Structures are given as C-alpha cells and as structure tokens.
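Okay, structure first, notes after.
A single protein chain has been removed from this complex, and every other one stays in its place.
All chains are identified by letter, namely A, B and C, in their written order; residue positions are counted from 1 within each chain.
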C-alpha cells in the first residue's frame, strides 16, 4: 500500500462527500398560492448546513493532505485509522440533511438535530486526532520527524477541535443555533489557519 | 499543498457535480391514461437545464485546468479561493433542479427559478474571477508571468461573464426564458472560445 | 490541456455515471400483506436495466481508454467532442431509470421507455464515432497514425454500433423487450471484443 494510493482513495471519498451535500437541498414544493421566492427563503437552514458542512469537509481535506505530505510509509493500523476517519466524514451528509429538515421547527427536533450534527463532527475529529497521534508517535511512518514543537502545536490544534465540538455537542441541549454557530466558527478558524501556511513550490511540477 | 493535488481534488468535485446533474431528471409518474411519451415531453425544462448546466460546469473545468497549467505555487489564499469556487460550482445542481421543476409553470415561480439559477452562476463567475485576479496579481504563484496583453484579454473574458450573468439575473424578472437563454449562450460562447486554443503537446506523455 | 488531464476527468465522469446507476434501484415498498421476496422479483426490469447500462458504460470506458492511449495531442474540437460524449454518457442513468419504472407495465409506456433508452445509446455512439473520426482524420493528434487497415476495422466496429442501436430504436415500436435485448447483446459483443485485445505491458510501471 503506497501513500499515493491511500491519498487518491481518500481524496475520492472526500470529493464525493463534499459534492453529495448538494443533493440534500431539494427544490421546494409549492403549496396552493405560495410564492417560490418565499418557499426558497424558508429553506435557509439547508443553505446554512450546506455552507458549514462544505467548509468542514474542505478543511478535513486540507488537513488530510497536509498530514500525508509528511508520511512516507503506510502500515496496517494507519489503513484502519484512515478508513475510520472516512467512515465518519462520509457520514456528514446525513446529519447535514437532518439539520436542514429539522432546525427550522425549533424545540426538541432542532436541538436533537444540532446534537447529532455536532456529535458526528466530534467523532470525526476524534478519528482524525487518533490518526494524527499514530502518525507522529515516532519516526517510523515519517521521512523525518518534525521538531517536537511543531508536533505539539499541531496536536494542540487537534485538541482545540475536540474541545470545541464537545462544547457544541453540550450546547445543543440549550440552543441549536449556538451549537451550529460554534461548528461554523470552528470550520472558519481552521480554514484561515490553513490559509496561513506559506506557499510551497510543487515538488512534482505541473502534471 | 501541491498544484497536482489541488487539481485532482478540484477535478473530482467538478466531475461529480457534472454527473450528479442527471439524478435531478426523474422518470415521470404517469397519471391515469397518460402516455409516457407525452409525460416525457412535458419534462423539457429538465433536459434544457441539464444541457446548460452540463455545458457550464464543463467550461468551468476547462477554464480551471487552463489557469492551473500556469500555476506552480499554491498559497493559503489560493486554497480558500479555490474552495470558494468549488462551493458555488458544487451548488449548481440545486438551481438546476429548481429550474427543471418550476420553469414550466411560468409566472413568479419561473422567474424566481431563473433568478436563482443566473444568480448562482453570477456568484460562481465572481468566485472564479477573484481566483484569477489573485493568481495573476504578480509572478509569485506563476512560473513566468504571461505578457500583460494576454492577462488583460483573459480578465476581459472573465469580466464578460460577470456582465452577462448579471444581465441574465436582471432579465429574469422580465422573462425566465430570456434569462436562461442568455446563460446557455454564455456557456456556448465559452465552450467555442476554449476550443479555439491551439493543440498542445502533452508534456507528460501518455500515462 | 494534456491528454492525462482529459482522461482523468473523463474517467471520473464515467466512474461516477456507472456507480450512480445503483441509486435508481429503490428498495420496494410493501403493500398490505405483500411479501418482500415477491416485491423484489417484481423489480426485475430494474436489475436488467442496471446490468445492461453497467456493461454499456463499462465498454465505453474501455473504448475511451483504448482510443486515448494513441492520442498525444489535444485540440479544441477534441475537447468539445469529448465533452459531447460525456454529456450523453452521463445521461444514461436517466433512460435506465425510465426503463426500470415503465418496462413492466408493457404497452405504450414500455415501448416509449425502450425507444428513449436505445435512442440515448444511439446518440452516445454517434458522439463516440464523431470523436473517433476527428482523432483518426490525420496524424496531427496521434503520435503515429496506425495502419489504414486498423483504422478501417475500428471505424467498422463503431459503424456496427450505430446500425445496431438504430435498429434497436426502430424495433422499440414493435417490442420493447427485443429492443432492449439488442442493446444488451451489443454491450456483450463489445465487452468480449475488447477482451480479445492481447495483454500489454504497463509502460509506466506500477504506481
């Protein structure tokens, strides 16, 4: 098993999961005398859920790629840990659809939807954290172990995700909106954090 | 982050988005005594929407590839700008489905559907334009900055898209058909404009 | 535009189209007192349509790959002709779903479904034939023009597809079953014809 094949398969799953999000946004059916513009506005939780989930899976892809550019060996546990990460990431369209359908009604349904959503993101970040700890445990899978400070900083960043998603999960029993807002902020933070990485010359060249 | 990985992920999302368009064309359900042939003809907005959206995403792919053959470095803002472009492109199946379902009825629903459709294409072309401006700002991300005249011509071509999609958006309040026709013409123009690029020898050779 | 990028995008669209076929086979809903086993048998047109369409798209992929291993240059018209081929191939899940839903009832609906199905396959083979004629017109896009006899034989094979799908289209007004059977036989013929190609050493080596 080479890292390039592992990355290609993972990229495929992540690209499909991010693109499947759109099929959960359904064209609204109009009731008697209803205007389409109103019906479209009513679906705002669908758009919001699409946005947050798109950003979240996009950031997972960026992070996945960043980790695997360091990896030069793949062992059995890494294969399983990666499949485990894809299992939770590939599930994200489901809680996204539940939020899209049930956020609007408010009450128990909205809070449960938010709990399901932040719960799946929490498990996704646990899965990613486990993979990262395995990879950086020693230098067996890496060409060269990065400086301890860099690894500690990266682990702290993973830990931050764990804590924030756990907080969102807890918060969802109080306010569905606050819980989902926290998930959205987390994705934004990771996206801009990634964007601060300096430009790297493509080692392979244009293909 | 290498350009080849960025291209592979983007190609994946674009290939999936273009292929997902078909699942919005549903087999018609027949009412009592209705002929299937008639029911299939009634669905013409679905076929038209498939055609225009297929061409539009196909052209985005061609353009995306053309831009990235010049890029040799990827920086953080480019990652975000590319994700932003994929966010809007990946959304296109949704307005396509709305047009397919609501164009036929005419009136407010048809006009709103056309506005949604051309609005999403407008935002897609804004996203692509922003990416292009970032890439061609100076020679940091390009191996060699193309002659200023070439960049100006390419920016004019992006600007044309912005203006035409904005016109289609405005036009949709008057006539849904005219707005969608304009979107279709734009895709055709870009397609044939792309086709006028001279043949290039594959630098990598057959893989 | 390199052939490797063109092939990667086309492979993506074909892999997605072939895999999307399955989502048209729905789990049956049981009526009062109905056994699931009976309900599953009743859906045989879905399974048949899946089989024929899977084989057809699989053969298109094999053929597409065989043609593009010869191509070393991509020009504008080839880009458009390839997008045109993907447009029809990507549409195949739709007539597949129509056949799955309407073959069983017989009568006008079954015949119209068969006509739609063989009609889309006919247009797909026209699109592939046009691409092939463009590619083999002279040696501008090929590294080396194959012997005239080889090209003639390949064009005859494309022509056979055109004639058979046109016959299936005509036949569908008499018998839906016969028309679809002909489409199935055509796919089988192409599959075994492809399989007779001698083994080739991978020029790139294992990646």
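Following the convention adopted for this analysis, a contact is a pair of C-beta atoms (placed from the backbone, for glycine too) under 8 Å apart; a residue touches a chain by one contact, two chains touch by 3 or more.
Everything quoted here is computed from the prediction, not taken from an experiment.
If you put the hidden chain back, the residue from A:51, A:83 or A:166 that touches it is A:83.
Contact with the undisplayed chain is limited, among C:61, C:117, C:132 or C:158, to C:61.
Mapped onto chain A, contacts with the missing chain fall at residues 1-5, 7-9, 12-13, 16-17, 20, 23, 68-69, 71-77, 79-80, 83, 86-87, 90-94, 97-98, 100-102, 108-109, 112-113, 116, 140-141, 203-204. Looking at chain C, the residues touching the absent chain are 7-8, 11-12, 14-16, 18-23, 25-28, 30, 35-37, 40, 50-51, 54-55, 58, 61-62, 65-66, 69, 191-192, 194-207.
Methods note: only the chains that are shown with their structure count from here on.
Chain centres here are Cα means. That of chain A falls 36 Å from that of chain C.
In chain B, the residues touching two or more other chains are 7-8, 12, 16, 20, 23, 69, 203-204.
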